[in-house]
Each structure stands twice: as C-alpha cells, then as structure tokens.
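A protein chain is absent from this complex, but the other protein chains hold their places.
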Amino acid sequence: MNNCRPEELMISAIGDLLEDAAHIAVGVLSPIPGSAALLARARNGARVSIIGSTVPEFRTDGGIDLFDAAGQGRVDAFFLSGGQIDGAANINLTGIGTYPELDIRWSGAFGSAYLYFQVPKVILFRDEHSRRTLVKKVDFISAPGVSKKNVYRPGGPYALVTPLCVMMFDRIAGRFTLKSIHPGHSLEEIRDQTGFDFDCPNDVPDTATPDKDTLSLIRGDVARAIANPYPAFAAKMFGI
Amino acid sequence: MNNCRPEELMISAIGDLLEDAAHIAVGVLSPIPGSAALLARARNGARVSIIGSTVPEFRTDGGIDLFDAAGQGRVDAFFLSGGQIDGAANINLTGIGTYPELDIRWSGAFGSAYLYFQVPKVILFRDEHSRRTLVKKVDFISAPGVSKKNVYRPGGPYALVTPLCVMMFDRIAGRFTLKSIHPGHSLEEIRDQTGFDFDCPNDVPDTATPDKDTLSLIRGDVARAIANPYPAFAAKMFGI
Amino acid sequence: MPETNFFTDVDALAAAIPDGTKLAIFKDSGVPMAAAKALVRRQAKGLHLVTIPTAGMIVDMLIGAGCVDIVETSGVSLGEFGPAREFANAVKAGKVKIMDSTCPAIYSGLQAAEKGVPFMPMRGLIGSDILKNRDDYAVIDNPLAKDDPIVVVPAIRPDIALIHVALADRFGNLWIGRQTELKVMAHAAKGTFATAEKIIDTNIMEDERLASASIPSLYVNGIAPAPRGAWPLEMPGQYDVDRDEMENYAKLSGSGDGFQTWITDRVFAKSVAAE
Partner (left out) sequence: MPETNFFTDVDALAAAIPDGTKLAIFKDSGVPMAAAKALVRRQAKGLHLVTIPTAGMIVDMLIGAGCVDIVETSGVSLGEFGPAREFANAVKAGKVKIMDSTCPAIYSGLQAAEKGVPFMPMRGLIGSDILKNRDDYAVIDNPLAKDDPIVVVPAIRPDIALIHVALADRFGNLWIGRQTELKVMAHAAKGTFATAEKIIDTNIMEDERLASASIPSLYVNGIAPAPRGAWPLEMPGQYDVDRDEMENYAKLSGSGDGFQTWITDRVFAKSVAAE
C-alpha cells in the first residue's frame, strides 16, 4: 500500500466502480462518494450532478428535475447509505425499533425508495463497517434491495464500499459477494464485523490502491472541486 | 336600440354574463369573447388571461400552466365555439362526415375536451347562427355538453351567444333556453335558423343594448387592449 | 448522456433525423421552420409528428410534402391565416393517420414520459368522440375513491424533440426564455435537436439570468445554427411574423400545383431560408 489515506482508498475504489457511468448524481452529505464521482469526471469525463450544489457545472434544475431525469434513464449511478444495511441490500434510513414510534428515529428515506429502483448502478457506501450498521435484517425497509420479477426496476444495488472492503451485489441471488479487502484488513475481520452472511471466493484480492496519477487527481482537481459543496470535508481531508 | 353595432352588442351581452367571474381565460382567435372579457376587466376588475398573448398583463405562464390552473379551479370563465353546436351543447371542432376520413376536416378539438369539464362558466360563442352551425346532433363530439352524474365535472356550458340571441344552458335538463333576442331579430327567425329544439318562455325580452358608459368602455379601453392580440379585428371594428 | 453534436447547418441536422422518427414540435415560437424545410429537402419519409399540443404551417408543410405518416395533435390550423389545407386534405384522403387529442392530454402524456411513468390520469375527455377513437387511452376507476371514472393517457416519448431557440452555447446548453414547454419536451423525448438564432462561446449555465430559463446539455443531442430559423413565423424579441409570406402560403397550400410551386420556390430554393 502506498501512503494513501483510508478515505482516499475508498474514493479510488468507488471511482473504479464508476468507470462506465456517463452521468453520476450525488446526494447531500456524501463527500467520499462525491469525491469518487468527481474522480470519474476527471478521469472519464463523466457528468456529475450534485443535489443542492450551487456550482453551475454540478447543479441540477432542482429536485423534481433530478428525480425525473432518473425516471427517464438519464442518471447512470447514484449513492445510498443507511443507518442499517442488510445482506439483501435493504437499507434503513428511518430508524431502529418498532415503527412509527421508534427507539431511535433517523432522518427518513429521502429519495432512496425511488432512486434505488431507477438508477442502474447504485453504490452503497457506509463509513462504519460493524455489526451495528451491517445487519442481518434491517428494522425498517426504507428501500428494498431486491424486487419481485414483475416490479419495474431498471436500477438497484451494485456494490457496497466500507472502510474494510468492497462487496458486489448479485441482484438475482439477492446476496453480496466479497470483491476485495482493503490493504491492512482481513477476511476474518470482515466476517467478524458483518452482521449478514455473504459469499466469498477462495481468493479475495486486496483493493487496488490508487496509482500516482489517480492520487494526484484526488488531491488536486477533486479536492478543489469538492471544497464547494463540502468545505469542512475538503479542509479536514485535503487541507483546503 | 342605440347605434351600437352587432359585434358591440354581442361584446356587451357576453360581458353581462361575466359579471361574477374573477379570472377569465380567452383562447386564440376569439376577438369578440376576448373583448367581452376585457370589458369585464374594465368594469369589475376581472383578471384576463389570453392564450398566446405576449402582453405581460394578459399572458399565461404557458399552455401547461393555464390548463393546470383550470384543473386547480383557478379559471372561472372560458369561451368555446364549434363548427357545429347541438342542442345538448355538444361541440364539434373536428369535422363533418364519418371519422376519421371526414368530408370536411376542421382543425381539431384544441383544449375543449378538457376545459369544457373544468371551467365553471363556459360561454359558447358562434358568429354564424344557422342550421349549418346550430345542428340537431353534431357529427363528432369534440367535447360533450353534459356528462353522467359520476363524471367529475365542475365546469360546463353556461350560455350560447350568437348574432341573433342569447341562450342559457340547463345542465340538468341538458337543454338550451332562449334568454333574450337581439334587437331587430325575432323568435320566428331564431326558430327558423336553429337546427335544434330549445325551451322558450312566453315572454322573451330583447337583449340589453350597452349603455353609454359600457359603449364608451368598449370603444375605448377595450378597443385599445384588444388591438394587441387581434390587430386586424381592432382595425376593422374600432379603426385602431 | 449525449455529447452534443454541432451541425454545420440545418441540412446536416435534418440528415441526422431518420425516416420514421417520432418527432415532437412545439406550437409556438420558436417554430423550427428552417429545420423542417431541410427535412422536406432531404425528402424525409414516415415521420410520426407529435404537435405540442397544436401546430400550424410547419406541420401542414411537412404533411403536404409527403414526409408524414402519422400526426398526433390537438389541432392544426394556420390561425388568423386560415385553415391548414394540406393537413385537412391528407386526413380526408387517408394519406396520414390522425391521432386526435386535446391539448392537456398531450401535455400529460409528455409529462408522464418526463417522470418515467407509463401513464398519467387526466380529467375531462369522458363522453367525447376524441376518447372513443383513441384505443391507447383508457378509462379506469380512480383507485383512491369510489365511483369516479377517470381517463388515463399513455406516456408520449418522442424519439426527437425538434426545437428552435434564440440562444445556444458551445457547451450544448439552450436558453429558452419563457417557453417552459420546451423543457418538458426535452425531458420527455429520447433526444433533443435544436436550431438556434445564435450560438455563443460563453456558458449559459454560468449566467444566472440565463440559467434559470435554460435546458442543460444533458438533454441536448444536436445543435445547428439557424439565423431567422423560425421565418416566416415570428421569433419574440427578434422578428415578427412575415404576413406576406404567410398569406402567400395560405393561398397556395391545399391547391395541388400551387403547393408544389411554393415548395419549389420557398424550400428547395435554399437561399430564401435566410431572407
């Protein structure tokens, strides 16, 4: 592993998953996926729309337009997270306990219950890899990972990226498969920290670290661009 | 009858029907109803929207907005016409003969099949009162005059104004009733020129001619305002 | 996402619109007259025109020139210049298939496509012969109420929205001013081709006054320069309708030889387009 930081590794790993996405949308409060989208933009010329951004090149025509664009098939990739994510890629943004008077109430589903169906490549990102966040079964399905065959669903979960690993999601099997382990971590650690069962090939490679060019893009163009929507992140991560 | 012209009488008669309409919309190619709407504006402060107008005070936010406004209940009065109008207030803007390869093909229904349902006070206006235009049964119902009870229909036909008379429409009975006869014309002439059966009280008054104030409004403010959407009409009618 | 193509002229743009295209055209300014004439010059065939929601000379001319198989419309008329006689003749002769509608049904169909839903409910229409003749419309029971029949119209997803704008930029963005329907068209269509009075080098999206009334390049597949591209129709703030030319068209169209003469003079004699 070269001297890239864990966040930079995740940015690079997500960026590698975005290679064929021409239009990537990014929600609020997603600095690491947002940075990955900007990396894809710098490397492949992807168009990036950042919800809520006021920067002309990233902003959308408003929320309605962005959801409509996803409905039209004009958004290729998006990111979702969850207070809980389970092995069937169900996500929970609503809370823990029995609905509606939950023990812990989170913000709510936002656009997930729609975009998870419409966007072909939804990458799940979670900054904490633990049995608390990656659970056997979510308490509340804000948006389901898989749907019955007759449900119109051009989109869905594609991969899960955490501080420990990258997993790919099989929409037919409805299960995750471990794809790569971040350098410095182990399969045992991942099994230990994951609340759900997942598939695992015999030989799981290390997650590729960003090469020199990618790292300088991340620390250069990407850092400068992410500073507008996420000044605090850019300051902390890249010192700008 | 004072020396008002037939068009001015019709403008005045329609204007009198618009007294409680706060927002009146006017379609394209409707100079006489348009003038009547402007008269209602001058007299009662009604808001007037003219489809296709570029004048700031009359223009709409575009076609979608106007139809939506009607759907929201924000349009109180509108005008429709027809190549044929029948005694049940069905209108035909599509053509004569057997659909689709008609003997005579007109322009088409435009917004009638919607606005006739949504706008509370639709005034039918026809500049030719004859058995050719006012028929027993239209060849093609571009928009129906009455609907079954379970059909959502806050709007519908209110009156019919022609060069001969004013008729009111009874939405329950589904029939017209003669309200007034323009000075210089007779019930016999109207019966002779009307292809459909209508109700007629024993004593039908003359259509009220515009008083001096109304006539000077028509020839003043209204004439000047109608000249923008309808320059040819204003030039011919009012010499401006 | 489209990389916006920049065509050298309207003929290059028309060459990129295949025969059989489902083509959406807006009723108002800017009417893409120059582009439509280029379609006539290239002898386009089998177009399925969707008028948003009505149309005038542009559709009458395309029908008269034999470019059109299907016309989906709420009305075709030359407005104050009279009836659309090429349209009426072609319908009567069964030369074009007519799909009669009503304005808000066409808007609702476009808005369904814009939202990626297969249909949109709409009020009105029940009891009309418009509805009776549209096999693709249906009446359903409002699923959220009792005894409330309501029409559903299918999404209208044109292959191409063909529009004319005052201003485009080199980045593929279009400024549309108050004509917000053009935005709905661009969203609903698979792709948008635009002709523009002017193409500028600065980015429309970076000018706040322009950006709030624009279509971003995300939706724009092709742009061609077309100064006076709406002529003989008007372009608000730029030029008025050419009344003589319109009256001439109204006189000659619908009359067989007269229309052919008009086409020869006013479409194939290319120079007139820039008059």
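Assorted remarks:
A, B and C are the chain letters, set down in written order, and residue numbers restart from 1 in every chain.
Everything below uses one rule, namely that contacts are C-beta pairs under 8 Å (C-beta built on N, C-alpha and C of every residue); 3 or more make two chains touch, one makes a residue touch a chain.
Predicted model only: the values in this text are computed from it and were never measured.
Across the entire complex, contacts from the unshown chain go to A, B, C.
Touching the missing chain, out of C:G20, C:G177, C:P227 or C:G258, is residue C:G177. Within the full complex, the residue among B:C4, B:L18, B:A70 or B:I141 touching the omitted chain is B:A70. When the whole complex is considered, the residue among C:F6, C:F119, C:F171 or C:Y239 that touches the unshown chain is C:F119.
In the full complex, chain A touches the hidden chain at residues 28-29, 52, 54, 61-65, 67, 71, 93-94, 99-118, 140-144, 146-148, 150-152, 232.
In the full complex, the hidden chain is touched by chain C at residues 108, 111, 115-123, 136, 138, 140, 142-145, 148, 150, 152, 154, 177-178, 208-209, 211-213, 237. Against the chain not displayed here, chain B makes contact via residues 22-23, 47, 56-57, 61, 65, 67-74, 76, 118.
What we mean here is this: only the chains that are shown with their structure count from here on.
Distance from chain B peaks, on a Cα-centroid basis, for A. Averaged C-alpha coordinates give centres for chain A and chain B that are 59 Å from one another. Each chain gets a centre from the mean of its Cα atoms; for chain A and chain C, those two points are 40 Å apart. Annotation for chain B: no residues touch two or more other chains. Across the assembly, chain C contributes no residue in contact with two or more other chains.
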